[in-house]
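Below is the structure I would like to discuss, written out as structure tokens.
Note that one protein chain is taken out, while the other chains of the complex remain in position.
Going by the order they are written in, the chains are A and B; count residues from 1 in each one.
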Amino acid sequence: MQLNSLPESELFYRIQRLLAGYCQCIDDDRLEEWPQFFTERCSYRIVAQENAARGLPLAAMSCDSRGMLHDRVVSLRKANIYEVHTYRHLVSATVITEVTADYARARSHYAVFRTRTNGVSEVYSVGSYDDRIVAEGSSLLFAEKLVTFDTNRIDSLLATPL
Amino acid sequence: MQLNSLPESELFYRIQRLLAGYCQCIDDDRLEEWPQFFTERCSYRIVAQENAARGLPLAAMSCDSRGMLHDRVVSLRKANIYEVHTYRHLVSATVITEVTADYARARSHYAVFRTRTNGVSEVYSVGSYDDRIVAEGSSLLFAEKLVTFDTNRIDSLLATPL
Partner (left out) sequence: MQLNSLPESELFYRIQRLLAGYCQCIDDDRLEEWPQFFTERCSYRIVAQENAARGLPLAAMSCDSRGMLHDRVVSLRKANIYEVHTYRHLVSATVITEVTADYARARSHYAVFRTRTNGVSEVYSVGSYDDRIVAEGSSLLFAEKLVTFDTNRIDSLLATPL
């Protein structure tokens, strides 16, 4: 599938579906499936907005393969024994910024809400996704996902994927 | 209209329109129109995420006809005389999970913000919608709507529909 042969509205729909499936996978706590939204070799990076704005290349997290993403899930499963939270992602304002035969780039805004066992929901993280998306067979996958977070919490990086 | 004869991107648009109309109806306080988003015989259930995760069938609310939804609106109008809140729904991350000739299933995430008379907005409820959607004439309607809420507040079920 050559991505630039699709009508842009059709490509937009497929990207929305990819993003939505990604959010639901995380929030349904099917984290073992989460790496499958990425290509085998990939880039998943999380950076603070204040660093991105200054051009600083510091990443709070950086994974470059599905295997590393899988390792992260294993760590999370071991670390989060004692406390149970529920996360809920919204994704919005997606703009397709580039389309070639091989990939598309899209930028989106996200918000994640966290609910603790006391039942109270709070704004957990807001920020943006800059994605480079490729087709493998009939599916779209993330070849690169850059998460830029506005919210700067100490506990964010120990928790669920953004 | 056979739903599986529509291109998926077209079906997606129509489902988005249904969900958006539903949210605006509630937030514009046109609650008397709210039952019209459902089929005459329908299922509208609200369950806590923690119960859903445990496979418990307990519903915090369960209505199985437009008439019951209408009764609920009448109750709300009587109960909410003294305090005025504004609600604002966002809906996001919709995935179409099944399409047949007769119905489509879609799963979405929602967030509702509540603004009190003091002007402060807060996260009121976040969760998911699992919808079974059918066509009646040129319109789509909810035959089943399962609201699974993360946020567990005592006052939630006395207030506006989710």
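Keep in mind that, in the parts below, a residue touches a chain if its C-beta (ideal position, glycine included) is under 8 Å from a C-beta of that chain, and two chains touch if they have at least 3 such contacts.
Since this is a predicted model, take the numbers as computed values, not measurements.
A.B. asks: Of B:M1, B:A20, B:L56 or B:A79, which one is in contact with the hidden chain?
C.D. replies: Result: among the candidates, B:A20 touches the missing chain.
A.B. asks: For the chain that's not shown, point to the residue among A:S9, A:S62 or A:T117 touching it.
C.D. replies: In the complete complex, the chain left out is touched by residue A:S9.
A.B. asks: So one chain is hidden, and I want to know which residue out of A:L3, A:A111, A:A135 or A:L162 touches that hidden chain in the complete assembly.
C.D. replies: Per the contact definition at the top, the residue touching the missing chain is A:A111.
A.B. asks: Identify the residue among B:A111, B:I133, B:V147 or B:L162 that touches the chain left out of the display.
C.D. replies: The one listed residue touching the chain not shown is B:A111.
A.B. asks: Applying the definition given at the start, please give the residues of subunit B touching the unseen chain.
C.D. replies: Output for subunit B: 9-10, 13-14, 16-17, 19-21, 23-24, 27, 86, 88-92, 111, 113, 115, 119-123.
A.B. asks: Could you list which residues of subunit A touch the chain missing from the display?
C.D. replies: 8-9, 12, 49, 90, 92-96, 107, 109, 111, 123, 125-128, 150-153
Rule of thumb we're sticking to: only the chains that are shown with their structure count from here on.
A.B. asks: Just curious, how far off is subunit B from subunit A if you go by their C-alpha centres, in Å?
C.D. replies: The computed centroid separation for subunit A versus subunit B comes out at 26 Å.
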